[in-house]
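In what follows, a structure is listed as structure tokens, so that the remarks can point back to it.
The complex appears here without one of its protein chains, the remainder shown in place.
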Amino acid sequence: MRYQNATAYRFLTPYLLIFAIFWVWPIISSFMISFQATRTVPWRFAPTFNWGRLIGDPAFFNALKNTLLILVIQVPVMISLAIVMAVLLNSPLLKVRGLYRFAFFAPVVVGEVAYSAVFRLMFNLDFGIINKLLASVGLAKIDWFSNVTPAMALIMIAVTWRWAGYNAIILLAGLQSIPEDVYEAATLDRVSKVKQFFYITLPLLKPVIVFCAVLSIIGTMQLFTEPFLITERGGPGGGTETLGLLLYRQGFRSLNFGYASAVAYTMAGLAIAITLVQLWLTREPK
Amino acid sequence: MSSLSQRRLGRSVLLHLFLTPLAVIWLFPLWMMVVFSTMPDNGIFSPGIELLPHGNFVDNFNNLQRDTNFVGAIGISVAVAVTYTFFSVLLTSMAGWALARYQFFGKGAVVAIILGTITLPYAVVLIPQFIMVARDFQLANTWVALIVPPLFNSLGVLFMRQAFSMMPHDLFDAARVEGVKEWRIFLFVALPLARPMLAALAIILFLASWNNYLWPLLINSQPGAMTAPVALGTLIGLTKVSWGGIMAGAVMLTVPMLVVFVLLQRHFIAGIAAGAVK
């Protein structure tokens, strides 16, 4: 192959230009902004102004706690559910496969605003269909929006509904790349279906599972729309406020860019740590 | 009946017994969206259980249009999504082509950077992007603001690089020996051969733009410049608003995408699955 620097960069330039302007510069810029006091004009350099405030801010720790809580509960539940969906959708015994696929994959195309609105109505205290159904089987109504625990549960349910199918699509593709003869060999060796799942499917699927988990964690970490629209700006009383919402409030409601940038970099730090864990989990055995 | 096929039948029944309720639960919110969109507000907020559509969709749509100029917002959304998809497909396939076809100085670094951004939270660039577009470029409430900043897309480039590297390179060398310029090889040989992959990419990008919420919420907040999700979002949480109208809007945002999904399921799934399976 010949080196063709000029030709290659002619094809790359538009893309790299967008990248430089809208990614490279902002990454540097938000790092610098996080060290500036931005509520005075002109902004001035004050290295401990935002970061100092961050480590003493109960609102930040509340948002961090909520985000991590959602992450620790919702991601494993959703990934497990997605694995179950993928494995069952892949079963040769399944009839009307297209219908089931439609049911689980359809939420992928639904916008955040549209489904947030539906969930608000469905979980309404007095007139929501969920509480009506609970009542019809003799259970007590749940006040999804005024108490913290049900509100958090609602956010997790909503996010799981929206993204489980998305992960199932990726996992299904991973399943279909496992050669059929591995299972045939195991069946001849009298390995039961359940054992096949734990000793063949899961290990072979591990890289894909880890990939899904990392994408989901990074997505959940930036969770914004659901607590913004479903639980009404992180309500009740900040009970569902996430880092994404805190960033929005600080950056775009209070126009406190410096502090918001510090929050953003905290999220980036978490993301980098999680990515490193992923690389470690999927490293090639020596 | 042999015991083997009996066991298979048993397993099959069990499978459907488990999966069917799950599928019903998963379809339920979408079904309710349609049902709500056809009910008057006093029906939505009534004690009875209503699970079947009524006939009030048009009324609800009129209520929505009274609350906000939803038709105008849909127009903006369509125009922006179409333009964005065109340019994004062009940019990402050009970059993917360069990475698949040429040896050049700095290639390793470019690939490493693209991979690195996959796991970087968008939040990190959000604030400076906003300051730059709104304050420095004075482009708030324009289509450019909605289209240009999201053009950077790392999974798309990796997807197209993969698509082009799987093609036999002899095809491109053959054209090159014939004196065909590289950009013409790209345009007339590589792109036509990549049609299925381009379709998958275009669908995913269109959907991303169509449903995008946070960036348009921040940058195009003026009533006449809002996209449809933003316009609809402003109504959620208002006290005097028609919920039937909001549901009609949700249906208008969702149902066309569901139709596209059903028609182009193969491309859709290929586009999403490509993220993980190399």
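Order as written gives the chain letters A and B; numbering starts at 1 within each chain.
One rule holds in what follows: a residue touches a chain if its C-beta (ideal position, glycine included) is under 8 Å from a C-beta of that chain, and two chains touch if they have at least 3 such contacts.
Please note the rule applied: contacts and distances are computed from a predicted model.
As stated in its UniProt record, the chain not included in the shown complex is "sn-glycerol-3-phosphate ABC transporter ATP-binding protein UgpC", which appears among "Metal-dependent hydrolase", "Chemotaxis protein CheA", "sn-glycerol-3-phosphate ABC transporter ATP-binding protein UgpC" or "non-specific serine/threonine protein kinase".
Only one residue in the set B:Val13, B:Ala174 or B:Leu238 touches the chain that does not appear here, and it is B:Ala174. Although one chain is not drawn, its touching partners on subunit B can still be listed: residues 168, 170-171, 173-181, 184, 188-189, 192-193.
Just so we're on the same page, only the chains that are shown with their structure count from here on.
Inter-chain centre distance (subunit A to subunit B, centres taken as mean C-alpha positions): 16 Å.
For subunit B in complex with subunit A, the touching residues are 8, 11-12, 15-16, 18-19, 22-24, 26-27, 29-30, 32-33, 36, 44-47, 49, 51, 91-92, 94-95, 97-99, 101-105, 107, 110, 113, 117, 119-132, 148-149, 151-152, 157, 182-183, 186, 207, 210-211, 213-214, 218, 229-230, 232-233, 236-237, 243, 246-247, 249-251, 253-254, 257-258, 260-262, 265, 268-269, 272-273, 275-277.
The touching residues of subunit A, counted against subunit B in their complex, run 1-5, 7-12, 14-16, 18-19, 21-23, 25-27, 29-30, 33, 85, 88, 91, 93-95, 99-122, 124, 126-127, 129, 132-133, 136, 161, 165-166, 169-170, 172-174, 177, 193, 208, 211-212, 214-215, 218, 221-222, 224-225, 229, 232-233, 243-244, 247-248, 251-252, 257, 260-261, 263-265, 267-268, 271-272, 274-275, 278.
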